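Comments concern the structure below.
Excluded from the complex is one protein chain; the other protein chains are retained at their positions.
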Amino acid sequence: MTILLFYLAAFVAVIATSLVITRTNAVHALIYLIVSLLATGFVFLLLGAYFAALLEVIVYAGAVMVLFLFVLMMLGLGRDGEGRERELLQPHLWYGPAFLCGVLLGEWGILFLGWSQPFPLHAVDAKQVGISLLGPYFLAVELASMLLLAGLVGAYHLTELQRRPGA
Amino acid sequence: MNGLGSAADIGGILGWGIVVAALMIWVERRLLAFWQERLGPNRVGPFGIMQVMADMLKLFFKDEWVPPFSDRTVFVLAPVIGMMAALLGLSLIPFAPGVGVADLNFSLLCLLGLASLSVYSPLLAGYASHSKYPLLGGLRAAAQSFSYEVFMGLAAMGVVMQTGTFDLRIIVESQREGWYIGPQMLGFVLFLIAAVAETHRAPFDLPEAEQELVAGFHTEYSGIKFGMFFVGEYIGIILNSALIVTLYLGGWWGPAFLPPLAWFLLKLAGFLALYLLLRTALPRPRYDQLMRFGWMVLLPLALLNLIATAAWEVF
Amino acid sequence: MSAVPLTHVLMLSAILFTLGMAGLLTRRNLIFMLMSLEVMFNAAGLAFIAAGARWGQADGQIFFILILTLAAAEVGVGLGLALQIHHRFRTLDMDKVCELKETEP
Partner (left out) sequence: MSWPLPLWFIPALPLAGFLLLSLLPLSSRAIAWIGTGSVGLAALVSLSEILAPAVVIHQSLDTWMSAASLTIPFGFYCDGLTRTMLGVITGVGFLIHLYSTAYMAGDEGYRRFFAAMNLFVAAMTVLVLADNLVFLYLGWEGVGLCSFLLIGHWYRDPANGRAARKAFIVTRVGDTALVLGLFLLFDRLGSLDIQTLLAGLEPHTGSSWLKVAGLLLLGGALGKSAQFPLQVWLPDAMAGPTPVSALIHAATMVTAGVYLLARLHPLYDLVPDIRLLVAVVGGVTLLLAGCSALVQSDLKRALAWSTISQIGYMFLGLGVGAWQASVFHLMTHAFFKALLFLSAGVVIMALHHQQDLEAMGGLRRRLPGVFWCFLIGVTALAALPPAAGFFSKEAILDRAYEVSPGLWLLGIGGALLTSLYGFRLVLRVFFGPEKTYPDGQRPSGVMMMVLVLLSGLSLVGGLFPPLALAEVSTPRMISLAGPGVSLLGLGVAGWLWYLRPQILHGWRRWPLMAVLNRFWLDGWGFDSLYHGLFVQPYQTLSRINRADFLNLPFDGLVGFNRTLHAALLPTQNGRLRWYATGMGLGVAVLIAWGLCA
């Protein structure tokens, strides 16, 4: 049951991600990206990391992507940008990246499929995460908060500048 | 404790949700009329109770029209997301011992996740309509829900801290001795305000402020798709009321002369009435006032509540 | 607990990552590039979660949380930049916006 669900989620994630990178309509791409994130979140759930899974839904799919959608709506990149985007996305652009990514994937395939013996997977609950987070990883938490503060200030500054005409 | 309830439970509760939502529309109209000293719908059925049925039938049989300038797929998808999120949320509420659809040990987190996903409904509707007012309404709705969701989550964390679990059922169980409305009074008030704003209900109904934005994000919607928005909103109200009851008012607990489910429904009904009363009684603030109130007042208070709770728990 | 083979989870993560990278390398629109980056972040997070589940340790999830933080900050700044670039250059084509380069001395 679990493994079937995993393959289903993986399938959805891969298909949705492929669609993300090939769509010309930004909003559609974003919706596919949300689907991909939800599928990944489901995989997290199957791996027993329900806290991470819910964070993925709440923060990633629920907040970060909304921000994207906001900006897309502000820039008018949905259906209006489709024509422009189609111009930018010429087929010949795909060859090089596809090759490079193929090579990379192949390398990883060799690497990962080499570990043939199965490993047991263990669930990790939120309590364990919390204890580690505020124990040995306290400095990381502080750094992350610093990063968020910097991001906040940076985003505020960047968008503030925009309002001044001719600045 | 993981697992799904029986098929009867699933059908019953979800169907019940829709019925209650429909009923609520009628109750709202009647109560509004009563408070405004007029009659309200009273022609179809006894006390006009069938008025909602008639409206629903009308919506079902209306021409399925999608504006040609819209982004068709997304246009259809948007109301579905809203309704689905609300219904899924309802499935996580423990109504009474043994009554409830899903029983997860992180149901509160799930609810918050669903709440954050429900933001997409107005946002995508606003985008897909490809029209000025829906766009503005969608942006407003998204920013508002988005912000108040944060305060809602933070307020609820006080309760989580006291019980040490995300499981709503355990949270209710632990309120046997005393409801959390006492120790978490501040959290309760914050949660209530955030919940009203989260559902875009009056007085926080700025995304669909008629005077400014016609009907906000669902200006271009009609027929059953409009109905889904409509019903979805009422289910959202029920969901949030149920959540408040669960978190702060002891869920199904009450004196033994009534069955637990009855107590739950009673408390829920009280909150639904409160929602309606709020709509009648309070004027609408300006949008920037709403946002400033959220970030300048609610956020610090929610953090304060959290710190106070943590200190209470530690010492 | 779980019957999912670790190799397959890691493969999924690798596939998602390479897909994201393909998007990053191919798309010329900044917004799409940012989306591709998100895909890559997510794939990396998946690998961390899988590793955490493999050892039954919280560290994987913690790193996922840190990635989440990073992604949030990155999106905030990145989208601000996108707005600014759109405002100044009237385009989001990153092949056209290449002011930050070394010119012939």
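Going in written order, the chains are labelled A, B and C, and every chain counts its residues from 1.
Just so it is clear, a contact is a pair of C-beta atoms (placed from the backbone, for glycine too) under 8 Å apart; a residue touches a chain by one contact, two chains touch by 3 or more.
These numbers come from a predicted model, not from an experiment.
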item: Where the missing chain makes contact, among the chains that are shown; value: A, C
item: Residues of subunit A (touch criterion as defined above) contacting the omitted chain; value: 96-97, 100-101, 103-104, 107-108, 110-111
item: In subunit C, positions touching the absent partner; value: 21, 24-26, 28, 30, 33, 94-95, 97-102, 104-105
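Convention: only the chains that are shown with their structure count from here on.
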item: Subunit A-subunit B separation of Cα centroids, rounded to whole Å; value: 28
item: For subunit A paired with subunit C, centre-to-centre distance based on mean C-alpha positions, whole Å; value: 6
item: Whole-Å separation of chain centres (CA-atom averages), subunit B against subunit C; value: 34
item: Per-residue multi-chain contacts in subunit C, two or more chains; value: none
item: Where subunit B touches two or more other chains at once, by residue number; value: none
item: Subunit A-facing residues of subunit B, complex; value: 71, 73-74, 77, 106, 109-110, 112-113, 115-117, 119-120, 123-124, 126-127, 130, 135, 138-139, 142-143, 146, 149, 153, 166
item: Residue ranges of subunit A in contact with subunit B within the complex; value: 25, 27-28, 31, 34, 50-51, 54, 57-58, 61-63, 66, 69-70, 72-73, 78-79, 126
item: Interface residues, subunit A side, partner subunit C - complex; value: 2-3, 6, 10, 13-14, 17-18, 20-21, 26, 29-30, 33, 36-37, 40, 43-44, 46-49, 51-52, 55-56, 59-60, 63-64, 67-68, 71-72, 74-75, 77, 81, 85, 88-89, 93-94, 96-98, 100-102, 104-105, 108-109, 112-113, 115-116, 118-124, 128-129, 131-133, 137, 140, 144, 147-148, 150-152, 154-159, 161-162
